[in-house]
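A single structure is presented below for examination.
For this depiction, one protein chain was excluded, whereas all remaining protein chains were kept in their positions.
When the chains are written out, they are named A, B and C in that same order, and each has its own residue count from 1.
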Amino acid sequence: MDQLEVDAVAEAELDDPVLVEGLPGVGHVGKLAVDHLIEELAGESTLVRRIYSREFPPQVSVEDGVSELTCTEIHAVSVEDGRDLLLLTGDHQAQSNEGHYVLTDAFLDVAEEFGASEVFALGGVPTGELIDEYAVVGAVSDESMCDEFEDAGVEFREDEPAGGIVGVSGLLLGLGDRRGFDAACLMGETSGYIVDPKSARAVLETLEELLGFELEYDSLDERAEEMEEVVGKIQEMEQQQGMDVPTDDDLRYIG
Amino acid sequence: MDQLEVDAVAEAELDDPVLVEGLPGVGHVGKLAVDHLIEELAGESTLVRRIYSREFPPQVSVEDGVSELTCTEIHAVSVEDGRDLLLLTGDHQAQSNEGHYVLTDAFLDVAEEFGASEVFALGGVPTGELIDEYAVVGAVSDESMCDEFEDAGVEFREDEPAGGIVGVSGLLLGLGDRRGFDAACLMGETSGYIVDPKSARAVLETLEELLGFELEYDSLDERAEEMEEVVGKIQEMEQQQGMDVPTDDDLRYIG
Amino acid sequence: MDQLEVDAVAEAELDDPVLVEGLPGVGHVGKLAVDHLIEELAGESTLVRRIYSREFPPQVSVEDGVSELTCTEIHAVSVEDGRDLLLLTGDHQAQSNEGHYVLTDAFLDVAEEFGASEVFALGGVPTGELIDEYAVVGAVSDESMCDEFEDAGVEFREDEPAGGIVGVSGLLLGLGDRRGFDAACLMGETSGYIVDPKSARAVLETLEELLGFELEYDSLDERAEEMEEVVGKIQEMEQQQGMDVPTDDDLRYIG
Partner (left out) sequence: MDQLEVDAVAEAELDDPVLVEGLPGVGHVGKLAVDHLIEELAGESTLVRRIYSREFPPQVSVEDGVSELTCTEIHAVSVEDGRDLLLLTGDHQAQSNEGHYVLTDAFLDVAEEFGASEVFALGGVPTGELIDEYAVVGAVSDESMCDEFEDAGVEFREDEPAGGIVGVSGLLLGLGDRRGFDAACLMGETSGYIVDPKSARAVLETLEELLGFELEYDSLDERAEEMEEVVGKIQEMEQQQGMDVPTDDDLRYIG
């Protein structure tokens, strides 16, 4: 295997699409959001690229006994009455600093190939506590982009995200900007303790405003209810035992 | 030393051989299994390749005062009344993510060189507790392979192995598939606490069904008895002291 | 992104300038010092180079919602009645051993490009306890440099810094020397517990002696007062609770 191998699985004609990234991160917000998009827009979408790399963890996932090598998938979506999309999803991020740079450049190469000049990185910003209201915090590669995003309900806050944005989401902003893309990162507030379907919904509702597609949220809402039950039970246990609030690691099976 | 150095120690004519991998992993199941094969089939086998690499830990093993540089060995076995074999064994895995990809490609190169198009990776799947019955769980690179394996007693389970398969075993499936091999991973259930000769035996019995060779198990059974004595003693100590069940690290001398 | 990308943002004519480095380190002394220089000499200075690299952490910083990719900046300063300067500042060091060597060579390349043959690395040397007097300890690439520095108040101590000098500051001495530069490292004593504006001031006062520029210190003194208040409060808490003196990590927000 080379450092990067991009499989052209199929082709698609898109008109000025937007690359939307949802790799695993805080609260899995970005991943839940993009996976939901892929599910909801399945009728109009085509898997176009699979990206394999030595920068990914050396492993296969196994489903019903059949193995699949770690990769990132890109789906092309022709959206009626909305912007065309390139949806980027996967189960793993790169495993080294250099790997993040290499993979982000690969994603932007595919975006350019399909004529995209805009990038949205989706993720979560941790609040440290369970919340009821879900704001969407933004970061953009150029100041001129702020107004449009604020109109769509995105909040630009003075000291957030503290510590900047790390990993592929951050580099899509940083390298995207250097390569002439308009890049933005939308981060749903989330506790940081759980996989958070409600935060993913908040981010998607903002995207609906910005990109024109329309979504149903039934399956995400179902997952949110399951999560709430589980969190409720854990909080009970917590009170009985004086435990710390469990971290996202403890709750990995849940969601 | 280059990144990879493959020493051709000897040559052998094989007919459509199967590559069988047994590097160290969970419970050392794969390693015990392949080392046992090498021992039992010594009469029909030739050491053909030694693979050295900067990806291996920088060390030598010492036996009776004589040093040997870390490497992986491949033995060619001409089996009467059974499939020909390429047996891959060693004491160490690669030490970096990239290293796993590089070494797995090197193993598949040697397999291709000898005309192999099938790969078996052997390992263990941890149950978290000492067990009496030893199922063999499977993963394959293509769905079409399942029936034959199920007939041989391999179980394909919906949620196992959780977290997929990591390291060379996983990549033999992933990269093997991309390079046109039929690849399978057979994992003997094992506690994960001890080096497990019984689990190795379960995996080998499955391989006998699939590949046609016949084995004696005396030496493996002896090791299993030794392990049981030791485990018994530790469980006694445990009850006396309220210790946790020891991990595989604690028991490294044993086996 | 290549391993290194040097953006020529602007040009400037300098006469035998001195490269002065202030990347983050012990007590952030070097960084505070150089950032103060950039602030105070803003009238005479031009941002000439931005250095991006895969060796930097893969992240963007976000200020008022706008992202900026990790980089190191070099400002050219034409100082009246003093030595011309190349001021090197940034928020991050390289993330790997090799990265430090690569980036230091890049900084020296820029220095050569502007005709510099002298390098000052600024930093802190930890004392392990809060102090009142701030000596400036020195290290030079060649013995012949000691006298001039001692005249300016720099102390050369027999056993300090213990363990040598690590990171870009150390390599500016080591690689600088190999490339024909006169290199020196000035380290202000600091507790190691806090970001230390007083230590930065001590280092700057020494530089004033050596390089001829003149500085005001109002903003640094203000920060020093804020720090003292905070430290005072923490010492009170400490006495009440019997806590250890907080480390620099605990006080990261402060400064």
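Throughout what follows, a residue touches a chain if its C-beta (ideal position, glycine included) is under 8 Å from a C-beta of that chain, and two chains touch if they have at least 3 such contacts.
Note that this is a predicted model, so its numbers are computed, not measured.
Here is the thing to keep in mind: the chain we left out touches B, C in the whole complex. Annotation: of C:105, C:151 or C:209, C:105 touches the absent chain (contact as defined above).
Across the entire complex, the residue among C:87, C:116 or C:173 in touch with the chain not shown is C:173. Considering the whole complex, the residue from C:6, C:60, C:111 or C:140 that touches the absent chain is C:140. Although one chain is not drawn, its touching partners on chain C can still be listed: residues 97-98, 100-102, 104-105, 138-143, 146, 156-158, 160-161, 164-168, 170-171, 173-175, 177-178, 183, 185. Counting the whole complex, the residues of chain B in touch with the unshown chain are 1, 52, 54-62, 64-70, 95-96.
Throughout what follows, only the chains that are shown with their structure count from here on.
Between chain B and chain C, the least number of touch steps comes to 2. Nearest to the global CA centroid, when each chain is reduced to the mean of its CA atoms, is chain A. Seen as a C-alpha superposition, chain A sits on chain B after a turn of 90°, to the nearest 5. Averaged C-alpha coordinates give centres for chain B and chain C that are 53 Å from one another.
With each centre defined as the average position of its C-alpha atoms, the distance from chain A to chain C rounds to 37 Å.
Residues of chain C found to touch two or more other chains are absent.
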